[in-house]
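If you scroll down you'll find the structure; I have some questions about it.
One protein chain omitted, others in place.
Up next is chain A:
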């Protein structure tokens, strides 16, 4: 590149570095690229050159022009950021001031999400049956989510889980977003000695997204370990819960043999409803609502419990599903949309917590 262009570029760069604010920056821009700017002048002067020189010189000047434009933009961004920072600094508020005595609106404007409401009801109802609430992390290891629950790597059941994986650490296994709340069964059995009675309401994740599936949803798990706990107790617990939760004393409940890797024998549970009207309790149709079974001996053993001494049951159900059924909510997706209109419509008041002495 010709010396005069190098010099000009150095001059402009120096001017840019020296421009302390946006106004100064604009002056540099006009001096370089404005109508009678230096670079503009060079471009205008090209016409006077002999054709053989014009092409090479033209290319060089255009390269310079591009460089200047980019440098201007970079400097502008820096100055704008600095100007914003200065403005924000000037906008200081003394955050040590005490907040106002009252919030902008009161309980009439606030609301509890239907998922939380259902969890509250679950906790109250199962709490009355002696269950405590257990929790576990959303991000789980493969062992907790699968292997400990008798679902080895090659198990066909893994296909049904549509698992989300996080990036594997160096040389390690990929963590998973727990596909069910069942890993908390394992965590609970490792953390406490039997007898155990826990429910586990919580977030769960599966790579499935359509009208009836959300990639994040909620389940409640139940686990009872004791001496002499048998399938009759499992049925009784579920029937007692379902009838109380839905507030239908004679809700029909049907039990079907099924299979889950972590229970044996396993059963699926249906409740009676009308497919046509969506009304629960009558209509002659059956709706699958939860899976359950006696805890598999290998699951107990994986957590260090001798299945000859202890036995028990586990169950799991979708919180959104029972919420939708109880309140006649037709669509799953709005649960996570936070559309205020929907929240106000289906939410409950913060001043009426669920209590057993109120009606469900």
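Here is the rule we use: a contact is a pair of C-beta atoms (placed from the backbone, for glycine too) under 8 Å apart; a residue touches a chain by one contact, two chains touch by 3 or more; residues count from 1.
Convention: contacts and distances are computed from a predicted model.
Novice: What name does the UniProt record list for the absent chain among "NADH-quinone oxidoreductase subunit L", "Cell division coordinator CpoB", "ABC transporter ATP-binding protein" or "Phenylalanine--tRNA ligase beta subunit"?
Specialist: Going by its UniProt entry, the chain not pictured is "Phenylalanine--tRNA ligase beta subunit".
Novice: Sort through A:48, A:90 or A:249 and give me the one touching the missing partner chain.
Specialist: Touching the chain that is not displayed is residue A:90.
Novice: Of the listed residues A:8, A:25, A:177 or A:289, which contacts the missing chain in the full complex?
Specialist: Answer from the full complex: A:177 touches the omitted chain.
Novice: From the list A:34, A:58 or A:215, pick the residue that touches the absent chain.
Specialist: A:215
Novice: Which of these touches the unseen chain: A:27, A:82 or A:166?
Specialist: The one listed residue touching the chain not shown is A:166.
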